[in-house]
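Heads up, one of the protein chains got dropped from this complex, but the rest are sitting where they should.
Let's turn to subunit A:
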Amino acid sequence: MLVDLIEECNMTLLEIENIHAEVDGRPILRGINLSIEAGRIHAIMGPNGSGKSTLTYVLTGRESCKVTQGSISFCGRDLLSMEPDERAIAGLFLAMQYPVELPGVSGLTFLREAVNARRKVAGEELVDSMEFLKMVRSKANSLGVSDEMLKRSVNVGFSGGEKKRNEILQMAMLEPRFCILDETDSGLDIDALKVVSDGVNSLRSSDRSMLVITHYQRLLDYIEPDLVHVLAHGRIQKTGGKELALQLEQRGYINFIETAA
């Protein structure tokens, strides 16, 4: 197993070439091409069921999404040959559309295990639980995640919005090189959207890239993308600037989808 951290990346951070993927034998992605440079924020919009979440799973290595064609390189590495944990250690992070419940695993344990997994690879000292609580507390509180929530089982009994904040907290703790946000804005109230966006924006930097999936133009007012893509029928149908999101909102997807499958 070749797990390592990426210290520096002077090339295109993420390069997706002609990715075809199927779920349960059904083709979902039919030739995705996407290239994201370091420091850039790309947004993906698209109708329900078009394959947006499937793309995030292909990137993070979920077994149920089978890649049948194409390649992905992450900072020059062959991403598809890596296990999900290796990808995470290498700096890939997915804030999930539907975060998974982990009964009996406290938020603190979960976060500490994740941080320690990374430290272990980096050859750094592992943190114990007391120390860790201090590390996590200020970040958690700024995202509106209370101590009480940290002690509870991960995502169990959390409201939709609480789950999303919790995802962003994980992201803030892990400081990944590449962040994928899958409908992080869904379920957030107006104030929370601001809080979470601030959290995301504070992670913006010249060597960190993001892929933001959303249905709503409003999120992109907070997290301004460099490019917006329209994904439909398993392909990227159109790419444009920030204004594309506005046009989509006004005119619907139908005018942007050239070929129906």
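Criterion: a contact is a pair of C-beta atoms (placed from the backbone, for glycine too) under 8 Å apart; a residue touches a chain by one contact, two chains touch by 3 or more; residues count from 1.
We take it that contacts and distances are computed from a predicted model.
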Chain excluded from display, named as in UniProt, from "Phenylalanine--tRNA ligase alpha subunit", "FeS assembly protein SufD", "Putative zinc-finger domain-containing protein" or "ABC transporter ATP-binding protein": "FeS assembly protein SufD"
Residue of A:Val23, A:Ala114 or A:Leu133 in touch with the missing chain, whole complex considered: A:Ala114
Residue, one of A:Leu29, A:Met96, A:Ala140 or A:Val196, that touches the chain absent here: A:Met96
Per the touch definition above, residue among A:Pro27, A:Pro47, A:Gly70 or A:Pro84 touching the missing chain: A:Pro84
Positions on subunit A contacted by the hidden chain, ascending: 60-64, 83-85, 87-89, 93-94, 96, 99-105, 109-110, 113-114, 117-118, 153, 170, 174
